[in-house]
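Sharing a structure, written as structure tokens. Questions coming.
Shown here: the complex without one of its protein chains, the others still in place.
Note that the chains are named A and B in the order they appear, and that numbering of residues resets to 1 at the start of each chain.
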Amino acid sequence: MIGLEIHAQITALNSKLFCSCRGNYRDLRPNSNICEICCGLPGSLPIINQKAIEYSTMTSIALGCKVPDKIMFYRKNYFYPDLPKNFQITQYNVYGISSIGIDGKYELDEAKQIRISRIQLEEDPGRIVYSEGGMNVGNTALIDYNRAGVALIEIVTEPDFTSPKEVRQFLNKLSLTLEHLGVCDTLLEGSVRCDVNVSMNGGNKVEIKNINSFKEVEKAINYEITRQSSVYNRNLNIELETRHWDDKKKITFKARSKEEEHDYRYFPEPDIPVIVLGSDFVANLKQRMPELPNQRFERFILKYKLSEHTSNILINDKKLADFFESTLKLHFSPTEIANILVTDFKSLIEDDTESTDYLKNLKVKPEHIAELAKLIEGNKISRITAKDILVKIFESGKLPSEVVNSSNSYKIADEKTIMDAVQSVFDTEKSAVEDAKKNREAINFLLGKVMKFTNGRADPKIAMRLINSKLSDPEKQ
Amino acid sequence: MTKLDDLLAYEVVEGLTEGQFTAEEYVISILKRIEEVEPKVHSFITLDTEGALSSAKIIDKKIREKEDIGQLAGVTVGIKDNISTQGIRTTCASKILENYVPTYDATVIRNLKENGAILLGKLNLDEFGMGSTTEYSRYRPTHNPWNLDYVPGGSSGGSGAAVAAGECTVALGSDTGGSIRCPSSFCSVVGLKPTYGRVSRSGLISYANSLEQIGPICRSVKDLVMMLNIISGKDAMDNTSMPSSPITVPNKSNKLNVAVIRELITGSDQEVAKSVFSASEKFQEIGFSCEEVSIKNLHYALPSYYTLASAEASSNLARYDNIRYGFDYPIGEYKWDTYFSNVRENFGEEVKRRILIGSYVLSSGYYGKYYLKARRLRSLLRLELLTLFKKYDLLIGPTMPILPFKFGEKIDDPIKMYLVDVNTVIANLAGIPAISLPIGFSNGLPIGLQIMAAPFEEQKLIDASYELEKVIHIQRRPNSI
Partner (left out) sequence: MISKEDLEHLALISRINLTENELEKFPKQLDKTIEYIDILEELASDDSINLDLQELRFEELRIDEISLSDDKQLNKNITDDGFLRGPKMK
């Protein structure tokens, strides 16, 4: 049984959860993105961010959770040098509903659903780096509060996963959903953290903390399952414990135990009154919120009449789907454009999908693809030519029409020219011609030769017709 | 003409505007008064002579140039040392914040400055606001100007004493369980704890944030109103603050219905009870009706207060680990949690006791037993009072159950000390406004009347206080010092 506890930063926010410092703290000089509030200076008070409530509610809706009419914040009290107030403002449901989403369900596939226990809003602590490299004995802490106070959404699942593969599937879908909502860019460094708990054969739960990206999660779980299995094989018991994932050594190791750590002395945050969302809040938000992946999928099939297969490819890559719809605005030909994008276009961008901006930096824009589609549909160029054109415009950024003009790639539709090509092929491929008379399949070989002869420009339909007529007319050979 | 340092705040503004004296002259007279009196009273932790004089000069320049000088122009204000003042050390009377200089002003300070008030310095208090006599200050206790062997009350003891002794025109204090009203009562001055949320707490160094408010301490009701109007208002920097209407004085008001809380009388010393009865007679003479009422849940109020206040304090004071700000204690070779514990050894005894009780009541297993019950009592009490306020405009009783007492009398027994707050915690728990008005003396020791009203009904409090002040002439400044 495997359960997840995910912390995702709301990277979409401009400011932090309780103050107006920058929400994106990356690449800034240490302690240059702070104020009285996020530093916990005496007398400072938290001021809750409206947009954070919106984004976390959207996430709750997307994960099938119930959203209460009123929410509250609680203090989680513990001491640590990265925590400016020595308490964290978070949400807590033990004394009554306080968090932004509870009791949700998320569909993994047709066969399985994962139950979402709760979704809550809370603040990120600062970061401790260590002088001289590691958290070893004797090294002083160097503390940077730039990240302190950044908004986090915590998503906790029930232990419904039964394999690392399911976890990976879930995390992929979740990333896609978060991306569609615009809430969290999971490719940004440090934007997601995941804790996992693993228990096998009804044994004790082992919690694994400190997994800093979704990609590492599957590896950590695999390692832990192997480790636990070997412990069981030696007839030993698994202890209830917390372990850390070391992403350099790729192992889990036992964390130092902190005995009194678990009494967090939760109580309601007095500086933030109960926040009334109102009974219409969720309904209004549902109308305004961005389209979810499964909604977009349905729409692509219904509105654009795309196949499920093609739609799937597009939906799973939001930036590609966005590119697709931008192109449609310029030229409404869904099937043709989708086809170009999911085959040739996709293979050209395959290597770059890791970077957050990968489509933005391309020289090819929707205008290019729109024009390309028009040229194909207008029978001005053949599909084969189109493939080459695509490569060229990827490199140069020139419009397809420019490229076609300069390389003289227009389709040949003129029968005489094609006839000359056919004649030429018939003259050189005499044995193939004989084959073709008996075997209809061999005609394709001849067609291929004609296309090659014309650099792919011949209109295949016309060429085929002329080949067929020549074959059946003994005099024309 | 009245001595400059005897002037009330509204008289200072009038005098300045009419050119009777300059701001600089006024400030110099106050500073002289401080020089005379401070060695006996010890109200101040930090005195900012230079700052005060330079502010005065700026006001004088504005007057010469016929610019707008603000509603509090020239008024000298003492600030309780748990309210953040940019660039001026703010210690909360604790060793832990000995070297702490805030980088920002509390919202109320900004409001004062924008209106031409002159900040004199920071006033003494019980450490972090925890106490009723100012004996828990880590500096030295403040002395009651009416009798120097007696406590001035607390925790805003410095504020009460400074105003009574004429060391500032007006002062700001904070009130968590009576900390404005107690020193006001013991020092024969007027002090108000506003409705919870009326005044921004941004910059107030938290002790118990669901209970406390900043409020004015003055020598007259009119002064109090001037101050209250300047510091009130919804503040973007405080999510618990709410909008309110300005108070007017005098005000054409209806005759008000007053009720005396029976339990508060039976729990008082005889002298105190006598004074309250004569005050209620005065009310009747003015034409206010005066009955007696009982509050059912009163005996749970003080235990609830201490439960909630300690719980919140234990969390609010967790941030004091000396790594970002604080006092001189080098990090050395200590491991972080040892360092934290060593640093925090420097809290005073009373602060430590409240933090430990707070951690105790919030511990898992005890939360339902104490904290949750205390919260429930709070709601019950508030409901009961709101119901009473439908029938009565004001509820009255003695501010303090006893007369001011001598130093050391209660300091060895924390419970004895806590019992001193039994009348005042009601208003903090219920979030309602409460004022303390001087109504008499016994053996030269001041007695105060507490008046409470429904949330945001400060206008009624002021109406009653103003009328009472007109007919009961109580001395606001001791002759003896």
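Note that in this section a residue touches a chain if its C-beta (ideal position, glycine included) is under 8 Å from a C-beta of that chain, and two chains touch if they have at least 3 such contacts.
What you see is a predicted model, and the numbers here were worked out from it, not measured in a lab.
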* Based on the whole complex, identify which of B:K62, B:R89, B:K373 or B:R477 touches the chain you can't see. => B:K373
* Touch criterion as defined above, residue of B:V293, B:L383 or B:V471 at the omitted chain -> B:L383
* Asked: Quick one: which of B:T142, B:T176, B:S232 or B:T307 touches the chain that's been left out?
  -> B:T307
* Where the unshown chain meets subunit A, residue by residue -> 13-15, 20-23, 29-32, 34-36, 39, 41, 47-53, 70, 79, 81, 96, 128-130, 135-145, 260, 263, 265, 272-278, 281
* Asked: Footprint of the hidden chain on subunit B, which residues?
  -> 103-104, 196-197, 210, 236, 239-240, 242, 299-300, 303-304, 306-307, 314, 318, 321, 323-325, 331, 333-337, 339-342, 344-345, 347, 349, 352-353, 355-357, 359-361, 363, 368-370, 372-374, 376-380, 382-383, 414-415, 418, 431
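To be clear about the criterion, only the chains that are shown with their structure count from here on.
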* subunit A to subunit B: how many Å between their CA centres? -> 56
* Flag every residue of subunit A that touches subunit B in the complex, lowest number first. => 36, 39-48, 75, 77, 79-81, 84-87, 95, 140-141, 143, 263, 265-267, 270-273
* For subunit B, which residues count as touching subunit A in their complex? -> 83-84, 90, 92, 97, 100, 102-104, 106, 201-206, 208-210, 236-240, 311-312, 314-315, 318-319, 321, 323-325, 331, 336-337, 340, 359, 362-364, 367, 371-372
